[in-house]
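Missing here: one protein chain of the complex. Every other protein chain is in place.
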Amino acid sequence: MSDPRERIRVSARLREGALGLLPILGLVGIWQAVVSLGLAPPALLPAPGTVLARCLAQFANPEFLGHAGATLSRLAVGFLAALVLGVGIGILAAASPGVLAVVRPLVRVLAPVPKVALYPAFILTLGFADASKIALVVADAVFPILLATLQGAAMVEPKLVWAARAAGTSPRAALLRVVLPATLPSILTGARIGLVVSCIVVFLAEMITSTDGLGYLLVRAARSFQTVDMFVPLIAISGLGLLLNGALGLARGRLLRGFPEEG
Amino acid sequence: MSALAVPRAAGAPAAAPQIAIEGLSKAFRRRDGTLHAALSEIALDVAEGEFVSILGPSGCGKSTLLYIVGGFVAPSAGAVRVGGAPVTGPGPDRGPVFQEFALFPWKTVLGNVAYGLRAQGVPRREAEARARALVAQVGLSGFEAFYPKELSGGMKQRVALARTLAYDPAILLMDEPFGALDAHTRTRLQNDLLALWERDRKTVLFVTHGVDEAVFLSDRVVVMTRSPGRIRAVVDIDLPRPRHRAELLLNPRYQRHVIALEGMLEDGDGPRPGGRP
Amino acid sequence: MSALAVPRAAGAPAAAPQIAIEGLSKAFRRRDGTLHAALSEIALDVAEGEFVSILGPSGCGKSTLLYIVGGFVAPSAGAVRVGGAPVTGPGPDRGPVFQEFALFPWKTVLGNVAYGLRAQGVPRREAEARARALVAQVGLSGFEAFYPKELSGGMKQRVALARTLAYDPAILLMDEPFGALDAHTRTRLQNDLLALWERDRKTVLFVTHGVDEAVFLSDRVVVMTRSPGRIRAVVDIDLPRPRHRAELLLNPRYQRHVIALEGMLEDGDGPRPGGRP
Amino acid sequence: LSTARAEEATTLRVGWTIPAEEAKYWMMRRPAAFPGLGTRYTIEWVQFQGTAPMTQALAAGALDCATQSPLALAQGAVEGGLKADIVAQHVSEKPGSFSVYWAVRKDSPIRTPADLKGKTVGINTLGSGIYGPMALLLRRSGLDASRDIKLVEIAFPLSEDAIRSGRVDAAVMNQPFAARAEARGDIRRLFALSEQQPDIVHILEACRKDFVARNPNLVRTYVRALTAGMRMALADRPETLKVVSEVMKAPVAVLDTYLLKDNDFARDPGARPDFAAIQRMYDTYAETGLLPRRLDAEEFHDPAVTAPIE
Partner (left out) sequence: MRRLPAGLPPLLALAGLLAAWEVASRFLALDGLPSVPATLAALPDLVADPDFARNLLASLRRMATGFCLALALALPAGLAMGRSRTVAALLNPLTMMVYPVPKAALMPLIMLWLGVGDLAKTLVIVLGVSLPVLYHAYQGARAVEEKMLWSAAAMGLSGPARAARVVLPAALPEILVGCRTGIVLALITMATSEMIARQSGIGAVLFNALDLAQYETVYAIILVIGALGVGLDVLFEGARARLVGWAGPPPALAPASA
């Protein structure tokens, strides 16, 4: 930290962090204004301060943390599965015209299907517990990742693959060692979208049928008009989004070190 | 045509050729469906251990020819055999150095150079040690940890060169490998390449725009016509080896070769599009 | 150092210089926070209508220098003035030809060349007519409808050249603009450039690795040291104009310049990283 | 609407749901049968999934009148400050009518509610209006609904499948799914809500009090139409089958198995709300913790706008 260069970099980070806080604070400001001006009944929109106080109380509450943990684990498992599937299929399809010819029509038909409509089938085959919810997350999150991977892989500069193949890399290894890293910028963008979709869908699944998780807390509170309690899971998911964004940013910086756009 | 220009038929040299190119044509299909002829009826045999340079006007198909020999691009007609077997794809026996470098942007200089060795199963420590030596040889010591985007054009070119030399392919397919270098660095690397070649007797197919470079390095020089590229002449460079630049410059045969080749190149006038394949 | 090499101080020529570079240094910040010095204390004045070439070992900072004069990159220290005003950004008075071409991949050859004219409000028909003439001049007639990805390296380079010439900037910043061309095409374009320059008296800053090219074209040649680049010498090329290659080759002063410059370049040994700025 | 004051609105935003609001379905599909509907006043119909979102929509002022369950309305009033009047009643239970029940697989070893101990039991939504009576019934058999059974949410349509596939040991059945399941014959009734309270009210029509205050004539006209709609629905069963089929996109043959038959819910011919029964339900809810306090059903009663209005 004593190195002045380090200080410059750290202060630049801080400055960017502070910038990012501005619109969020603005949003909270608007929220407060709406409440203060009586533009929304408190039964629908409680004051930010009230929500914050309840959040702080809940974030220390083991029961709440248990629910948050359930949601988080579903989210993590579902998202990672979608990532592996989406990237795997995308890379394979980009490499082989045969696979692509099969994958493309399937994607065309399956991607736009509202997966909630399949949820009854998921529940009845996979049960009420985690599996059906995770399946729903995967079914929705996989397509943004897959589409981004497909496109990214199709745009890989062929001479990179040629260079690797000529160095003795087998076609299959070239997929892992050239196409995959060269596609990373696209994949990370797809992953970011997939992550957001996962957040939404895990909530949705928990709202439709659940006995635990943040989504359950939310419907439970909404049904009985516990508006403040309803906002706590919402804030939690927002905060989670923010956290994951930071994590993705870090991963991006590391993984894309050499790419020109990470300058 | 100068008396020194000895057009050779595609007839095989004494030994079975290492690279046998026969009746090779290539036409690219463009977006609008039309065909654009890049190469036409190329026939050329390269013996094992031979150093063959290719000269020709910009856009005449030199790079395309290397791509086809490398197995990266399929020809429209004709065939290439390497070591007797038809080329169906790339292989570690033929190492390309691309005109556009094609470095892996996610790897450092060292990572790029060590790539081929790692791909062939050399343990990391050893691969890196050998890569480090090559990086030094191309004059980039100290830049091992730089990423391609942090390098100048000439530095990238040298990394690309080192990357291919590192895994020691039997055949080198080099596309203007010294094009972006200053005279001094180029001379040094030419000498290094020549020393390497004289030691290991690699087969080299070398695209260049430098007539003197071609004459200095090669056993034979192939001159191509403008687009669609055909072979116009194949010139034997009957200069003694080992060659030293200073001596050669005083050798009248060297001068005559250079002048003859320049003369042959003179009457091309750049490529002409839409040649029917 | 040869007697012909006349190192010049940064002192202004008689007229107020068109480009005034003073105490210019550039250090790139790398990801790990360290600084990498690319240019150090460059001072150079270029008069209006002057043709100045820059020679130097690969990686010595030639491109970086052009980027700073172009206003694309900010210097770490020092300043550049163009026409008396400090450079704060790019402008249509300074036209760059980049080493990597940087063509617009979504535009055809004609679209690329016409781009600058269209950007400056020239009507489409007129812009295309002028672009067509330039495309012909660089020897690419018939390729007007090709996209950059369908061109060879040398063809791309010529499109980049034509694209900049098209909008007729007062100052040309050319980074190895003939590097990827065969000798014949290069000679033709050199002659064209010289004719253009002699007619319009543009100010040209010309990076090259060809010592003969630099001597043939320039009023002065700047020789840089290896990384971090400093000015090692500035050589006045006192050859009569208009110049003709054939005549020059027989001119002993030409030969002496070439040999002297080659000598100056010889003792550099490639860049050295991590130079403290 | 003969004496409509100039400032009264002429458009009513009404929330509805499926499957048991025949009076409204008649108004939607046969508007010509209702004087003034579509001419002197119009209705903007918005369909919802379940009654809870409609409570929110009422509280947000996005709806003027909507279908409500007694519990959702009460929760809106207690927690959300919603002030509304119960103006009509759609369906309820009465002795002999259909009663929402829990079912098990035909071959299940579960014979009595007490056998449910430790079992997985489906309910449409946790904390829904039928939870209270169920909890009381289980308490009678010595079970604590919050501890002795594992409750999972399972929507009515899925109950049958869930029971048959063994995903749950027991699940709650409602019309029209009960009729279909019974026709297949592989489920068995375990206990019904009527065992706790014979006259449970399922769905009501409620209007915001502030809207009623500003538009009393419009609301009266609406309630008059509801009353008439209920009469027509009950009087002309074949036509009602068609109307419901159009709304639910369900074949008449399926609806014919239960709709307005003995195995259907009960409907009051005048769509009159049964405030006494509602009061008993509120008492149950307070007792089982679904409501934080006792509630007086009369809070929701404004005789001026309550069906039947002829």
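So that you can tell them apart, the chains are marked A, B, C and D in the order they are listed, and the count of residues begins at 1 in each.
Basically, a residue touches a chain if its C-beta (ideal position, glycine included) is under 8 Å from a C-beta of that chain, and two chains touch if they have at least 3 such contacts.
Every value quoted in this text rests on a predicted model; they were computed, and no experiment measured them.
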item: From A:C55, A:A135 or A:A174, residue that would touch the chain that is not displayed; value: A:A174
item: Chain not shown, touching residues in subunit D; value: 13, 15, 18-19, 44-49, 53, 56-57, 59-63, 155, 157-158, 160-161, 165, 176-177, 180, 248-250
item: Interface with the unshown chain - residue positions in subunit A; value: 15-17, 19-24, 27, 40-41, 44-45, 95, 98, 101-106, 108-118, 120-121, 123-125, 140, 143-144, 147-148, 151-152, 154-159, 161-162, 165, 171, 174-175, 178-179, 185-186, 188-190, 192-193, 195-197, 199-200, 203-204, 207, 215, 218, 222, 230, 233-234, 237-242, 244-245, 249, 259-261
item: Touching residues on subunit C - with respect to the absent chain; value: 67, 70-72, 89-92, 94-96, 98, 100, 102-107, 115-116, 119-120, 147-150, 163-164, 167, 169
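In this section, only the chains that are shown with their structure count from here on.
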item: Chain pair that, of all pairs, has the most C-beta pairs in contact; value: B-C
item: Intercentroid distance (Cα basis), subunit D paired with subunit C, Å; value: 82
item: Sites on subunit C at which at least two other chains make contact; value: none
item: Two or more partner chains touched - positions in subunit D; value: none
item: Subunit B contact footprint on subunit C (complex, rising order); value: 28, 30, 36, 55-59, 62-63, 99-100, 139-140, 142-143, 146-147, 150-155, 157-158, 176, 179-186, 209-211, 262, 265-266, 268-274
item: Complex interface listing, subunit B residues touching subunit A; value: 67, 70, 72, 89-92, 94-96, 98, 100, 102, 104-108, 115-116, 119-120, 147-149, 163-164, 167, 169
item: Parts of subunit D lying in touch with subunit A, wherever the complex brings them together; value: 52, 55-56, 59-60, 72, 75-76, 78-82, 125-127, 151-155, 157-158, 161-162, 165, 167
